[in-house]
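All protein chains but one are shown in place.
And then chain A:
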Amino acid sequence: MKVTLVSRSGREVVKGGIELEDSATVKDLQETIHARTKKYYPSRQRLTLPAKPGVSARPVVLNPKSKVLDFCEKGNSDNLTVLFKDLGPQVLYSTLFFFEYLGPLVIYPLFYYLPLYKYFGYANTERTIHPVQTYAMYYWCLHYSKRILETFFVHRFSHATSPLSNVFRNCLYYWTFGAYIAYYVNHPLYTPVSEIQWKIGFAFGLLCQVSNFYCHIILRSLRSPSGNGGYQIPKGFLFNIVTCANYTTEIYQWLGFNIATQTVAGYVFLVVATSIMTNWAMGKNRRLRKLFDGKEGRPKYPRRWLVYCCDGSWPLSDVQCLLNLCGCSVSGFSIVSSMSVQIP
């Protein structure tokens, strides 16, 4: 059979088309395209069926495991036109995660160990290191080491690659916030909270980190190593209560860190990270509910809380989620403030 490969503008990507065996899979097609074009390795290719005129449904993506013949129209098994899109240079997800987490892991201890504050105008300020600052550094480094180890040994990714541009965007986010928080927690004029407060903060944070790790183990077991990376209903532990228990534990883990270290920088990071993860959780919740609608023998995805305090079964507007976010941040702040007042 012959596959004609065209770009969105109608130009033929591979002149003359590609001849394939009838038994060829999409994966074979991708490898042939790579061989013919040299530049477009398989993870860079996005292959879809051309949209039928007048039909505005989402385009059908060619799954690498499927046979090419499956996408042919009935009665026309000799020819297939496939739409090609270049996704741009790709990196492995593990590469992306490694670099974005490496930054905070390295940058934070720099502020703890090196005399950097003289460059910020504090050359003459004496620095006594409070115990909480040392534990904060251990906690932070433990967190990002855990993330790197999980990247290589625990996570099973639904997509193998991510666009290269995400490396710059994500590293900017993690590295900038890492430096921003590290600057304040290790500052020579840092004011620690009471001992009981930081002990509770770190203990709670550690508990959440362990829970988070367990959530990742559960998610891993949902995907077989050779699997198609599809979705299953997460069950067990906190997944019986919340859709994305991994995000919930991650958010509360940062809350623990902030209760212990008490910086505006840390809380700003908490709010931003929470809003990002809430967005992801909403998407995941929607996807799971759509996939597991209870019809045609598929199990029905049960009602679940979204992240920590909104019910995932009714659609939330942006404003409502923002209010929830503010509510939780405010309650976090007020818990901490009241503690600082009562416990001198």
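Quick note on the criterion: a contact is a pair of C-beta atoms (placed from the backbone, for glycine too) under 8 Å apart; a residue touches a chain by one contact, two chains touch by 3 or more; residues count from 1.
One rule holds for everything that comes next: contacts and distances are computed from a predicted model.
**Q** UniProt name of the unshown chain, from "Pescadillo homolog", "Auxin-responsive protein", "Integrator complex subunit 11" or "Very-long-chain (3R)-3-hydroxyacyl-CoA dehydratase"?
**A** "Very-long-chain (3R)-3-hydroxyacyl-CoA dehydratase"
**Q** Tell me which of A:90, A:262 or A:285 is the one touching the absent chain.
**A** A:262
**Q** From the listed residues A:85, A:127, A:156 or A:187, report the one that touches the chain absent from this view.
**A** Per the contact definition at the top, the residue touching the missing chain is A:187.
**Q** Which parts of chain A are in contact with the chain that was left out?
**A** That gives, for chain A, the contact residues 184-185, 187, 189-191, 261-265, 340.
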